[in-house]
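The complex is shown incomplete by one protein chain, all other protein chains being positioned as in the whole.
On to subunit A.
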Amino acid sequence: MTDVLDLIKSRKLAYEQKVLSLAHAAENSVDVLHIPEKTKYYFEKNAIDHLFEGNAPYRPRYILPDYDKFIENGSEFLQLDPPKDLDELLNSLMILYRHVPSITSFPVYLGNLDKMIEPFIAEYSDDEVRKKLKLFLNYLDRTITDSFCHANLGPEYTRAGRLILEVEKEVQNAIPNLTLKYNPDITPDEMGELALNTSLFCANPAICNHKLNKDTYCCDYGIASCYNILPLGGGAYTLSRIVLPKAAKLAKNIDDFFHTILPDCLQSMGDYMNERVSFLVEESGFFESSFLVKEGLIDKDKFVGMFGIVGLADCTNILLEGTGKRYGHDADADDLADKIMHTISDFVTSFPAKYSPIAEDHFMLHAQVGMDYDKDVTAGVRIPVGDEPENISDHLRHSARFHELIPTGCSDIFSMETTARNNPAAMLDIVKGAFSLGVKYISFYEENSDLVRITGYLVKKSEMEKYRNDQVVLQNTTQLGAPNYDSNKLDQRKVRGV
């Protein structure tokens, strides 16, 4: 129990962070999942990784409530009538968010905010709405102390969406992450340009390729946590990942990788995920007791298991060691990476997943973006930081190729020169081009920005500096972000001049 005592005595954790860490320690004091020896071996080698989700799953990892239904019906459990005006709406949402669980215990999805707010602002001036939004957004930032939290905008232009972006630029908050669902046929250039320009002042919002993502499920989708594309009114039970470079290191050669190590890891991870989902659905009682289920805000049949992969670049480079060929720079390397992706995708789209009708009884591939303890593991299918191609056109063509097989979230991040602020139309041209080729999700920040995107979530450089100096910080993602920023040398991310 030393760990528990260490948590209690910690000088770096805020009170709430201690409570959550202690809950995690309590969960890990029980053993309820059956894990075969072989799977344990791959866990030990970190070739597969359960991401410390905990030993006894008692809530889904990511939940995306149907907020429209909540706004229409109110909530019996929370004793809330349907909101009649903007104050009631924002207040009701603040209450509901507090009761949406997740792997971090904070809500990871806040809804399509602009569309939720738009019907309530007709009678207010821009300044009046801005003031209310500012209070609302600051409340979220200071109480949801974890950046794995996401609100969506678009794809249509709304006055509410414009005002949210204007306030966001002013408040410079890390939370929530914002994403604009963007479709050039629906979203006016003016809105796309405003979003991109805002992102060069506060690293928010990111831009999601609405055309390519909207038909991922038979129901509507939302973007949750970092950038996970998940069914609305459901979410994700769990996310595990295969750490491809660690798997590659276990292989004697390329043949051994494809014929033994990779299939073994995939099978072990698939079985393990089914084990987690089974316990959550059959034994934890979550779906029987949560008011979110009873009031129809979520439905068990709209949850998926996210099958994560990370470090495709490093894996490819390890397998090609000695040839001088590199992922993102040589056709042979990219073809090998493509073969790895197809092998994984073929497994995932045929392996039977439990309780996953929305995904036709399979798990779904996700480009996991890394953990604070990763070293030499590049996010998802990205090109390693510092090794990016000289021309952003080559970079984006590469992204488009490797985003293709990943339905539940795959993204790229670009650091931009300050001058890009002067020409939002140029930024939009790049996004339009990238999306037309198949890039699914993209985000930008300005090179000197205090707010930076680590892997998918936002952290302030100034807060990381405090944390490095052993000060208590408000947001627990700062604790994840600081080591990640350092060990992945994110300050060396190639700055693009457009």
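Here is the rule we go by: a residue touches a chain if its C-beta (ideal position, glycine included) is under 8 Å from a C-beta of that chain, and two chains touch if they have at least 3 such contacts; residues count from 1.
Simple rule for what comes next: contacts and distances are computed from a predicted model.
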Name of the absent chain as recorded in UniProt (options "Nitrogenase protein alpha chain", "Heterotetrameric sarcosine oxidase delta subunit", "NADH-quinone oxidoreductase subunit C" or "YjjW family glycine radical enzyme activase"): "YjjW family glycine radical enzyme activase"
Residue, one of A:L86, A:V304, A:I392 or A:L458, that touches the chain absent here: A:I392
Candidates A:I340, A:A420 or A:L490 - the one touching the absent chain: A:A420
Per the touch definition above, residue among A:L280, A:L319 or A:A434 touching the missing chain: A:A434
Footprint left on subunit A by the chain that the document does not show: 391-394, 396, 419-420, 422-423, 425-430, 432-434, 436-437, 496-498
